[in-house]
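The complex appears here without one of its protein chains, the remainder shown in place.
For chain A:
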């Protein structure tokens, strides 16, 4: 279980997070929604320690993440980045097996390659993709390779940062289905950041809406359409009028 209590983060004079309180139960899929610049990515990066939060606590299974052993903590995570963030200098299979080729999870090269090819198959890519370089792949294929890399070491917790941004609706649907299937079959805890309401409905068990640096609403996906929250209503219906200023 991931628990955030009163998390604050300021960049210069810009107060991005102003006391975020959020709980993500183990084995559930939480989707964070919110406008551009609302601090969703910063929140995710704070949990992973990529950005240091100013105050508040972030705990994983009750243990403060800033005091936990960093390697052991990160070994429990997988992450799909918005742009894929694949390493240009490495072929696809080495990107997927990156964690399995070094560090505490190191395996023999042949075994790591086999696992990488199996994970590529899991996300719908054929083995011939394994020896290509990321630059040779389309955006959708890169996303899928990123997904294969995120699940390669079978993490307990997977983060997805805008998983369908820049993809056509069909490919976005494929990625949404893959995420849902993978999270269900691995029993992983998932946290997704997205603007895409189709993704939200496909991926989420629970939803949290971030606005003005705080969680405005949180609840199960089944209550998305009758939440009674004006912020959430405006956001999911894409209305210009409402409590959220259209021009920020």
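Methods note: a contact is a pair of C-beta atoms (placed from the backbone, for glycine too) under 8 Å apart; a residue touches a chain by one contact, two chains touch by 3 or more; residues count from 1.
As a working rule, contacts and distances are computed from a predicted model.
Colleague: What is the missing chain called in its UniProt entry, if the choices are "Fumarate reductase/succinate dehydrogenase flavoprotein subunit", "FUSC family protein", "Phospholipid/cholesterol/gamma-HCH transport system permease protein" or "Sigma-70 family RNA polymerase sigma factor"?
Modeller: "Phospholipid/cholesterol/gamma-HCH transport system permease protein"
Colleague: For the chain left out of this view, which of A:59, A:85 or A:214 touches it?
Modeller: Reading the full complex, the residue touching the unseen chain is A:85.
Colleague: For the chain left off this view, which of A:71, A:226 or A:241 is in contact with it?
Modeller: Only one of A:71, A:226 or A:241 touches the chain omitted from view, namely A:71.
Colleague: Among A:98, A:160, A:217 or A:235, which one touches the chain that has been omitted from the display?
Modeller: A:98
Colleague: Return the single residue from A:48, A:68 or A:214 that touches the missing chain.
Modeller: A:48
Colleague: Which residue numbers on chain A touch the omitted chain?
Modeller: Contacting residues on chain A, toward the hidden partner: 45, 48-50, 71, 74-75, 77-79, 81-83, 85-89, 98-99, 102-105, 149.
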